[in-house]
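One structure below.
Here the complex is missing one protein chain, while the rest keep their positions.
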Amino acid sequence: MRGRLSIGLLGAGRLGRVYARDLATRIPETRLVAIADPAGTLAEDVAAEFDVPMSYTDPHAMIDDPAVDALVIVSPTHTHRELLLEAARRRKPTFCEKPPALALDEVAAMKSAIAASGMFFQMGFMRRFDAGYAAAKKQIDAGRIGMPLVFKATSRDPFRPSLEYADPKSSGGMLIDMGIHDFDLARWFMGDVQTVAAIGATIAYPELKTVGDIDNAIASLTFASGKLGVVDLTRSGIYGYDISTEILGLEGTIKIGYLRETPVTVLTKNSVAHDTVPYFMERFRDAYTAQLQNFAQNVLHDRTPPITIDDGLEALRIGVAATRAQETGRTVAVADVTYA
Amino acid sequence: MRGRLSIGLLGAGRLGRVYARDLATRIPETRLVAIADPAGTLAEDVAAEFDVPMSYTDPHAMIDDPAVDALVIVSPTHTHRELLLEAARRRKPTFCEKPPALALDEVAAMKSAIAASGMFFQMGFMRRFDAGYAAAKKQIDAGRIGMPLVFKATSRDPFRPSLEYADPKSSGGMLIDMGIHDFDLARWFMGDVQTVAAIGATIAYPELKTVGDIDNAIASLTFASGKLGVVDLTRSGIYGYDISTEILGLEGTIKIGYLRETPVTVLTKNSVAHDTVPYFMERFRDAYTAQLQNFAQNVLHDRTPPITIDDGLEALRIGVAATRAQETGRTVAVADVTYA
Amino acid sequence: MRGRLSIGLLGAGRLGRVYARDLATRIPETRLVAIADPAGTLAEDVAAEFDVPMSYTDPHAMIDDPAVDALVIVSPTHTHRELLLEAARRRKPTFCEKPPALALDEVAAMKSAIAASGMFFQMGFMRRFDAGYAAAKKQIDAGRIGMPLVFKATSRDPFRPSLEYADPKSSGGMLIDMGIHDFDLARWFMGDVQTVAAIGATIAYPELKTVGDIDNAIASLTFASGKLGVVDLTRSGIYGYDISTEILGLEGTIKIGYLRETPVTVLTKNSVAHDTVPYFMERFRDAYTAQLQNFAQNVLHDRTPPITIDDGLEALRIGVAATRAQETGRTVAVADVTYA
Partner (left out) sequence: MRGRLSIGLLGAGRLGRVYARDLATRIPETRLVAIADPAGTLAEDVAAEFDVPMSYTDPHAMIDDPAVDALVIVSPTHTHRELLLEAARRRKPTFCEKPPALALDEVAAMKSAIAASGMFFQMGFMRRFDAGYAAAKKQIDAGRIGMPLVFKATSRDPFRPSLEYADPKSSGGMLIDMGIHDFDLARWFMGDVQTVAAIGATIAYPELKTVGDIDNAIASLTFASGKLGVVDLTRSGIYGYDISTEILGLEGTIKIGYLRETPVTVLTKNSVAHDTVPYFMERFRDAYTAQLQNFAQNVLHDRTPPITIDDGLEALRIGVAATRAQETGRTVAVADVTYA
């Protein structure tokens, strides 16, 4: 395949609009030719904003459209499976935003469909494309800190999500919704996770109890290699959006993350202060773009996808293990998180 | 005027290519319709890269093209005057990269032409559009640090330019070439500069003596308001591209700038380390984009340009004063830097 | 009581020598009048170094000495109980370095003896006297970050201790030896700990397996208040001595700790670097002095000790709970850690 990849975008919500902008204007390798979203004029509006020639309210019609070479799925999680299966039937190269689905059985079905069709499929975990995470991985692989011993990750959202969003029925619960990124990083940096223990509580926003979610949690991991890990999550990182990760090795440690948005420091009486990163779009804007560009390049150059449905499946299994561990107070082996 | 602004780009060199990308793909308010550059197939190549419909080797032909609503000049400095005069004759809204010209007389001629034609003209000083500088200006105007007392600026290039580039005949010499940005910031934050004293030397790269340039300099400023300033410049900031500015006020101080490119910190035996910003494109990428977007919005919405030919003229006068001061060892009043 | 407090120091080892210097020269409220240590001429040597009039090889003789008003115990842990009981018999005000003992029964016996004698007793946990920890406590109590939700602590030693030192028979094992400081901080900032879970491994220094100790561990805590905590420990923090603590509250977060010893930053090609804190004496030098000064002031002014045998006992119970949890893979309730 050569020239630009003609993309059809499935989903025109908050993140969908960002993806539309990237695909339409920031990525030389792509041409955004169609947007589909069943919600009112959403697809039409975003298409107009970025000069995209076609828009659909019926996603299936867009998947069928022969002008569409490849698909980017950024619709609500519960629709991923159906859309992916449709794409598999047409063998169109597809990128799908994480998580693949919330039910392990559904993800397993997606995996089977991908394998059966022989299609190109790339899973979305944008942190791996952040300049910081990518540089850290390279340095660790080059031996900069010696053998990795301990993985530590912190993810903090700056405010409570809506109760509707937080509802575990749609989000999977905090340990899956927020933790899946950290669990994917854990696997990327350290290999397979063997066991998970977790504690959690609803202590910042009591109203979350009405939907059955927690707002703070700590998950401890042991890896198949015998190494250790810990992930702490909070929905009440009120000061800003704070994503930080550390890999402690035998000869040093690497920390990834930052907490300043604007390169300004203000010094007033007995105080040195700067601002914080507001939210995920400010933090990962370039990573999102790089991720989609990587997808397009991989399709155009027949490369193997760096992140597969297995990565989505395994990160979800750890999230499910963490959720069970938090609910039962017992350590859960990831191997015991089975699916049909 | 409404819709997108159809831009013709004059100059397809290093920075020209960046402007082409911004105008073609990053700025919703612009459409890049033509690129002109007399050098071989340069215009054609960059046009192809960004799907720009027309390319010219004759800039005048492009300025004449009725499909071109507005012009962006990013050609070599010595061509600015002629191109601007041509644009003025056609009264096409024009953005011009700094410096307007190296000779004050030429800038004065440009100023007259702009005034006579009544055209829209916006001068380029991208630092004012950097998130850090913009936020600092807003905070200072809001009184955050009280009355500004002292302006301090440091500009450091990470390596020696080519002797051809550094030659004062084309660059104006280091105090103009590098200093003009800081002198513009000095005026922006503190008001008119009254006197300049300067010391300079060729101590890092003796070979620069062959073209008559220096590689390190310090310029002291007094402002019309009685306040003080200092600008230090180096072409041998070997560790990275370092642009930092401070405004010390009666109730605090504000520092702008940063020195880290990737959000990674590496800790090894007795060392905590991170990388640096490589060069100006990494540091000011977003500022360049914001600057051109601002130009387009101002033209589309009939707004007054925030930076005018007078800003270019005055910054250049300070640069000329600094150069004379450095050469003579005497304090030079900016008022004594006259032109035809 | 008035004037200076005449102190007898029990223990002239590494930390004992530091305490001797503090008591003899840095604390206006104390006079170091005697040092006792059974090891060769150790007491005599240290006494000579700091102009201390008397030295003993028999600690009991020194405790008996009527010239000694108060005692500071910094001898090996296994001797604490016997020395304390002796001090209690003479009702001499006593400061004892942590941990009080390794066996809970012994600490309980010490607690009984203190209560029975009505003596003044102050437990040593120097971190509470560090300027950073003290300032953080004050700010949290003043509501600066709102209600505390999550306690996070990291303690890293820069190299492996000797196998003899690490042997759990004398050190208690890493979760007690290193963790006791963090567990004390956890109680100080957040109140009583309810349950502990822990994972640990010998992954940095396999030779530690010969004495049965681990070199990395992560302990998760739940507090009686429902809040959460996590402590991670390593003996392989090869880059430097790194003690950092965070308390995340409903309206912000406070971080305590630093990683730079010398106020020097070195910038070389693509690198910004500084040094690290070598070890605990560099990090807590002033805290040790402040702690002893506080002891002397409390005795002189009949004040209640801020840290009691109960604090030592409770921190040890958490350490024991963590050790059991790590060994069994089960969550341990601190209430189940009982003693005679």
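All chains are identified by letter, namely A, B and C, in their written order; residue positions are counted from 1 within each chain.
In this section, a residue touches a chain if its C-beta (ideal position, glycine included) is under 8 Å from a C-beta of that chain, and two chains touch if they have at least 3 such contacts.
Predicted, not measured: the structure shown is a model, and the values here were computed from it.
Summary of contacts with the chain left out: across C:Ala87, C:Val211, C:Leu228 or C:Ile256, the touching residue is C:Ile256.
Here one chain is not drawn; of B:Ala217, B:Ile247, B:Val299 or B:Ile318, the residue touching it is B:Ala217. Check A:Arg90, A:Lys137, A:Arg160 or A:Arg260 against the missing chain and you find that the one touching it is A:Arg260. When the whole complex is considered, the residue among A:Thr276, A:Asn294 or A:Gln326 that touches the unshown chain is A:Thr276.
One chain of the complex is left out; on chain A, the residues touching it are 238-240, 259-260, 267-276, 278. Taking the whole complex into account, chain B touches the unshown chain at residues 149-150, 152, 197-201, 203-204, 216-218, 220, 222, 226-230, 232, 234, 236-239, 248, 250-253, 329-331. Within chain C, the residues in touch with the undisplayed chain are 25-26, 28, 49, 130-132, 135-136, 139, 144-145, 251-258, 260-269.
The rule we apply is simple: only the chains that are shown with their structure count from here on.
Of all chains, B has its CA centroid at the greatest distance from the CA centroid of chain C.
The best fit of Cα atoms from chain A onto chain B calls for a rotation angle of 180°, in steps of 5. Note: centroid distance chain A to chain C, computed from Cα atoms, is 42 Å.
Chain A and chain B have centres, each the mean of its CA atoms, that are 39 Å apart.
Separating the CA-averaged centres of chain B and chain C is a span of 58 Å. Residue positions of chain B touching 2 or more other chains, listed in rising order: 260, 267-269.
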